[in-house]
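Below is the structure I would like to discuss, written out as structure tokens.
Only one protein chain is missing from this complex, and each of the others stays in its spot.
Should a chain be cited, it is by its letter among A and B, assigned in written order, with residues numbered from 1 in that chain.
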Amino acid sequence: MAYAGFLIRRLLQAIPVIFGVTFIVFWLIHLVPGDPARTALGLHATPAAIAKLHQEWGLDSSLPAQYLNYLGRLVTGNLGTSLRYQESAGTLILERLPVTLWLIVYSTVLVAIFAVPLALLAASRPGALRDRLVSIISVAGLGIPGFWLGLILIQYFAIEARVLPAAGFGSGFTGHLESMFLPSLTIAIGIIPMVVRSLRAEVLRTADLDFVVTARSKGLSERRIRWRHVLRNALPPSVTILMVNVGFLIGSTIVVELVFSLGGIGSLMINAINGRDFPLVQAVTLFFAFMVIFTNILGDLLQALLDPRLEAR
Amino acid sequence: MSVLTSESGAEGRDLLVVRDLRLGVGEGEGSFEPVVGAALRADRGEVVGVVGESGSGKSLMLRAIAGLLPPGVDYRGGEVTVGGIDVPHAKPADLHRLRGETVGMIFQEPMTALNPTMRIGTQIAEAARAHRDLGRGEAKARAIDLLGRMGFTEPARQYRLYPHELSGGMRQRVVIAIALAGEPALLLCDEPTTALDATVTMRVLDLIVGLVSDLDIGVVLVTHDLGVAARICDRIVVMYAGRMLEEGPADKVLRRPRHPYTLALLRAVPTRETTIEELRAIPGTPPVPQEQLPGCPFAPRCEFAEDACLREVRTVAIEDGRTTACRRHEVLAKMVEGAGV
Partner (left out) sequence: MSDGALNPSAELPRARRAAVGRSLGGAVRKRIGANASLTLGCVIFGTMLLIAALASVIAPFNPDTQDIPHALTAPGVEGHLLGTDQLGRDVLSRLLYGARIDIFIACGSVLFPFAIGLIVGMLAGYRGGWVDSVLVGIIDIVFAFPALVLLVALVFVLGPGIGTIVIAITLTDWVSYAQLSRTSSRREGTQEYILAARTGGIPTRRILFRHVLPNIIVQPIVLATSDALLIIIAITTLGFLGLGVPPPAPDWGTMISEAQPYLNVQWWLAVAPGVAIIITGLGLSLIGDGLAAKLDVR
């Protein structure tokens, strides 16, 4: 019950951010130099077609009226109509949502699988060889561009070794698991260095806290101290660390979906850009922002579940 | 540093013996010793106060007794024996047995000494289970019993609380319950009341005194507060710059100090009778541990010091089973007896 209240409060807090996000997305079209309708339709557009688009987008009314109109449309679930596909942007996005969600969840799982042991290994003996190695790996890993890494992974694992598919979503759960491994790994490798660093620092910070000395003074085993006291208390901040990187993770899907020819929301955005499909670019941008906001609310909720001190708030 | 022959007969009996303890930080150049030649004895049924300013090494010495030195600090020499365990050379298994079962520890900050994500009852129960083969239910019953002893009015309900739901004084009671859960013979208290306000301090001190007689345990209480020491200690050890300067029964040490540093500490404590003019700060500053002098560490700030004090320091036995590290203690004694403190 306390969590329901927490969730409601957190949703209310998100409202101003949601308004701000919609305003920026709305404003995007007015950043286009010159007439957006003409830019969208190209040089050979007829005046009639341009006028039609003006009317459709409401470009001739005042800015506040346009924004209110835009908000009104959003409230009814209308994200706009794609110029290129001649279809509702919302439908196009929902069709492609499973691929992108798979990618996000899969890469988050991979981040957890690799980052947690690495961070623990590094923190188990600060300054030792293992700590150095982990730190060198993360320093080097930070500078690898995802799109390049994706290409290299395809080349080695899919084309030369032929152990994994080079592209596509696959079919069935195991098919997805197999096909989405390389793309998810590409995203994960971009994030693991940051997570490992923060997590290592967090574990060390927690291990330095007084209650760990208390635990030791009780005569508990080092094992129990590590798992029940140090790690347990490093968990809530780890969620924060993941949340800080969630925007980066979601943004990476654009590049990775393109490299691995995945039909998700990210590649939809690139298609929209290549087709000068303004309404679709706006819709996708807005949807991505909503995904971040929603994930952050989930993260806060998870944190409240993990940290009894937050329960009361 | 000389060891007193007159005390040697008592060694076998003592629960805790610290002798000539040296603790070091770092290695090679830049290494230093924050504790040089500390000494301490304690037995069941007595409260021993370790008094000194911050930086005197008293807290480090306390951690050394439980084998809980912070990373980077190590034993450099001397003896620490608790209940027959040679702490500096103990195997990990012996250290686990020592902690909780032989010594319990109470910390300065009850706010941070408790795990914020674990119920207080669980924290006590897990300490009880660490040493005895107790079932969950038995451990819980023991935790509830301990909470009751600590003055919790509804222990069965309060067992389920988290630390952040308690006041500072109640948290410190939980820390004490944890320390007692393994039924230790010796309770080590590191400034247990510094973070608490005056009335709570008194209640926590009374609780500790009550435990000494009820459970027949020994207590080592580290504090910078002479008032706290005077209230509950049977014996007092005065530490300065990592050394023991004076030791003896509490009332004797506090009424008739035999070391100028103790006298200076007493003069710096405000009482109802003192006026602001009489209240005296100790001139100068404590030495930094990196600079070891051959002589008495307090000599540069001491009004009684003579040249010899800067060259050499020795601990000597005086009347009433007391010891002092001051070579001019007789001069001091005359002055103190003549004028009062």
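The rule we apply is simple: contacts are C-beta pairs under 8 Å (C-beta built on N, C-alpha and C of every residue); 3 or more make two chains touch, one makes a residue touch a chain.
This structure is a prediction, so every number in the text was calculated from the model and none was measured.
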Residue of A:I24, A:A51, A:L68 or A:V163 touching the missing chain in the full complex: A:I24
Of A:L97, A:L231, A:L258 or A:L306, the residue in touch with the unshown chain: A:L258
Touching residues (missing chain, whole complex) on chain A: 16-17, 20-21, 24, 28-29, 31-33, 126-127, 139-140, 142-148, 151-152, 154-155, 159, 201, 208, 247-252, 254-255, 258, 269-270, 273-274, 278, 281-282, 284-285, 288-289, 292-293, 296
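One rule holds in what follows: only the chains that are shown with their structure count from here on.
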Whole-Å gap separating chain A and chain B, where each centre is the average of the chain's CA atoms: 53
Contacting residues of chain A [partner chain B, same complex]: 209-211, 213-221, 224, 228-229, 232-233, 236, 306-309, 312
Touch list for chain B against partner chain A, complex: 66, 68, 95-101, 103-105, 107, 109, 112-118, 126-127, 130-131, 162, 164, 175, 178-179, 181-182
